[in-house]
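All protein chains but one are shown in place.
Lettered A and B in written order, each chain numbered from 1.
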Amino acid sequence: MITIKNLKVSVEDKEILKGVNLDVKPGELHVIMGRNGTGKSTLANVLVGKEKYKVTNGTVCFNGENLLDMSPEDRACAGLFLSFQYPVAIPGVNNMYFLKAAVNAVRKSRGEEEIDAVDFLSMIREKLKMVALDESFIHRPVNDGFSGGEKKRNEILQMIALEPKLSILDETDSGLDIDALKIVAQGVNDFRSPERSFILITHYQRILNYMQPDYVHVLMNGKLVKSGTMELAKDLEEKGYSWIEKEMAEVG
Amino acid sequence: MSNELIKKSIAEDYKYGFETDIEQDTFPPGLDENIIQKLSNIKNEPEWLLNWRLKAYHHWLKMTEPAWANVKFNPIDYQSISYYSAPKIKSAGSLDEIDPEILETYTKLGIPLDEQKMLEGVAVDAVFDSVSVATTFKDSLKKAGVIFCSFSEAVKEHPELVKKYLGSVVPSTDNYYAALNSAVFSDGSFVYIPKGVRCPMELSTYFRINAANTGQFERTLIVADESSHVSYLEGCTAPMRDENQLHAAVVELVALDNAEIKYSTVQNWYPGDKNGIGGIYNFVTKRGACRGNKSKISWTQVETGSSITWKYPSCILQGDDAVGEFYSVALTNNFQQADTGTKMIHIGKNTKSTIISKGISAGKGQQTYRGEVKIMKSAENARNYSQCDSILIGDECGAHTFPYIDVRNPSAQMEHEATTSNIGEDQLFYCNQRGISTEDAVSLIVNGFCKEVFKELPMEFAVEAQKLMEVSLEGAVG
Partner (left out) sequence: MSLSNYKVEFKKMLNRDYFSKSLHPFRKEAFSQLEKTGFPTRKWEEWRFTNISTISGGEYKISEIADAPQNPPNIDPYKMNGVESIVIYNGHFQKELSSVPDGVSLLSGLDYLERKNGKFDTANNSPFDLLNTAFADCGMCIVIEKDTQIELPIRILFISNGDRSIMVNPRVNIDVEESSSLTFIEQHVGDAVSFFQNESVFISLENSAQLNHIRIQSNSDFTQNMANINVNQDAESQYNFWQLVEGSKLSRSNICVQLNGKNAQCDLNSLVLSKKNQHIDNYIIVNHNSPQTHSSQFVKSILFDNSTGVFNGRTVVKENAQKITAHQTNKNLLLSKKANMNSNPQLEIYADDVKCSHGSTTGQIDEDALFYLQSRGINKMDAMELMVTGFANEVLDKIRHQEIKKVLHKEFTAKLNRLMS
């Protein structure tokens, strides 16, 4: 699905990612954990092509294509989706209209026919149920005046409507109460399939109680320093991150 | 959004820029008493109207063009303009008698005058250069008691109404362009809604400038008698020409007790080409008087055309509990300039006004919101809410906001807010990440920005307005 090799990224001349390697195969769910400021969101944003993040070294191959050469919208059309940590509000733009524009842009790129308003509405009604939102929700302006939980659920709604191949969830769990967290996790679980992959970025283990990751990685000082399975996440929850720092110092 | 992307020039041509090839009667260029006399003769006008014109003309001679607007243009030579141009084949209202070329013109503009093909529920008065060529659905309106006809016809058929209201809202000496219009106005629309009548359909005037080197000076007068209601639409286009043409119209609205007038404009005069050559000078005086208690006048405008716009649709809120509204979207791209806004003059008690203005500047466009809210001593408990937002697309355009607020009664509550910013990069990126191209994202965001205004437009117009925005913005971003 995606192969990241020795990825180095700078923001305003400061190197944030210092050589990240990651390989995600179809159907896998990878979790990236780490403290604040270790570069987790940088990784998410550079993959979807945010201008501020400058790639200074490395390659990213997405389903056989060089991802770094593509524009943000082409990446989206190719099946890459980011659930933003802080989804932006777009006043006056109706959520449904926005979603329809996005769905049709993606369909068009796949050579599929654009979906009309009636079909779209019935499709979206189905999806709304998956994230436990009522219909009035899609007639509000995009993220404008949404609560934190509503914004995150809206991200998941967009994900299941756009049907991406690889979804990156950037701290989708933070700021959610337990019920909202369950809904979000359920939405993701229902969406899992052998063709779809996920990268989940978080610094809490709690969402993993509702999801089954294949791999867990620790991002520290701009590198993935340790990889493991669910057990690693549990260790981190119990012992924190300092033991990894020590381990690294010993190796180092 | 990087500037290289934005600097790409406009791709889409003005799609209403064709010219109709018909024989026309056109006055030689120039303006003097004889021309006015001749104009009045052609129209068989009564003497009082000729005198009214001449009085305006003499006053105009003493006036100077207003210099306060934030627009720059080469001086207009008023002696090089022809003040009257009409298709040779006369038509007196019957569609069969109209030159087929003209019918074809309106069909091409999307306004078929043939009643079978027409939009249901919209009656149209078609003004071609200096004259009204057709008014549709006249008979069905007549049944409801509504008078909807060309101005020339109204002078003949309803002189008492014309005499009573003409110049009563915009005096012939009001300003330079209004005085010029009063002297030389050639045609326009007249509407009278009798007491208690709710006009059964939308009324609409479609203005078309065709002839070269002419100016269009039309006059619209709408009178809504007690407890009546009317919704009126105005559309305008012109051929593409290298020289600038002047359009100096006057619109007067009168609303008596409990009456309501909703006046919507989609202005799409030729804006000039991407180098700023040609285009219409749109210098228009529009004003409504809420004379009666609980009367309401609502202006909605979508301004995407003209090379220069100078226009301030206003409300004089005389009656107690009168309501004035102004909803505006103005877009300037390439070298377009617009100085537009409104005046709300509160005189009566408990009068209310709302101003929502949305400006979009792209290319080298310059745009000014200029508004005045005046709360007179007599206006107890007056309320005003104004919101003027501007979006800038590209680094060569400008957006300016000049509200004047004058409060003379302490019970007034007046609130004005304005913001100016560019389209947020994070909003664009968010759309990009969902697969939407930058150009589509801009149009999406701009439409969202204008939503509060578009929702005030009648349905058919709202759709047209949205499309118009997309076309007008095309090429504004890469």
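Note that in this section a residue touches a chain if its C-beta (ideal position, glycine included) is under 8 Å from a C-beta of that chain, and two chains touch if they have at least 3 such contacts.
Because the structure is predicted, anything quoted here is derived from the model rather than measured.
Shown chains touched by the hidden one, complex as a whole: B. Listed residues B:Leu109, B:Ala212, B:Ile277 or B:Met414: the one in touch with the omitted chain is B:Met414. Residue in contact with the omitted chain (choice from B:Thr173, B:Asn293, B:Thr354 or B:Asn422): B:Asn422. Touching the chain that is not shown, out of B:Ile297, B:Leu317 or B:Leu392: B:Leu392 (per the contact rule at the top).
For chain B, the list of residues touching the undisplayed chain reads 68, 377, 390, 392-422.
The working rule: only the chains that are shown with their structure count from here on.
Centroids of chain A and chain B (each the mean of its C-alpha atoms) stand 49 Å apart.
Looking at the complex, you find that chain A touches chain B at residues 48-51, 71-73, 75-77, 81-82, 84, 87-88, 90-94, 97-98, 101-102, 105-106, 109, 141-142, 158, 162. Residue ranges of chain B in contact with chain A, taken from their complex: 2, 424-427, 429-438, 440, 444-445, 447-452.
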